[in-house]
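Complex shown without one protein chain; remaining protein chains in place.
Entry: chain A
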Amino acid sequence: MENSSLIAIDAFCSFHNVDISFVSSIQEQDLITIVFVEETGFIQEEKLPLLEKIVRLYKELEINPEGIGVVLHLLDRIDFLQKENQSLKRRLSRLESLEGNL
């Protein structure tokens, strides 16, 4: 893994004005993975949008790390169900169209 794709947690916390303990508690919830390089904690750049979303939920909605875990899980479920719903709708429309040709 190249260092250029890592973002220092210190810098992230200072920028977003959150305590480093918050990021640790997010890691304890298994929501992100902290990578250590010579005892300095980093997150992977591609995980930045997720961590920023977590910070928004924490700061803007005052949801604690446990609650954020539940919210993210439910959002994943909604996303899965929405995709399944779309695919079923397409299937139904195909079947209706087949029926119409009878």
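Here is the rule we use: a residue touches a chain if its C-beta (ideal position, glycine included) is under 8 Å from a C-beta of that chain, and two chains touch if they have at least 3 such contacts; residues count from 1.
Note that contacts and distances are computed from a predicted model.
Colleague: Tell me the UniProt protein name of the chain this structure doesn't show, selecting from "J domain-containing protein", "Ferredoxin", "ABC transporter permease" or "Cyclic nucleotide-binding domain-containing protein".
Modeller: Cross-referencing UniProt, the chain left out corresponds to "J domain-containing protein".
Colleague: On chain A, what residues meet the omitted chain?
Modeller: Interface residues of chain A facing the absent chain: 11-12, 14-18, 45, 48-49, 52-53, 55-57, 59-62, 71, 75, 78-79, 83, 86, 90-91, 94, 97-98, 101-102.
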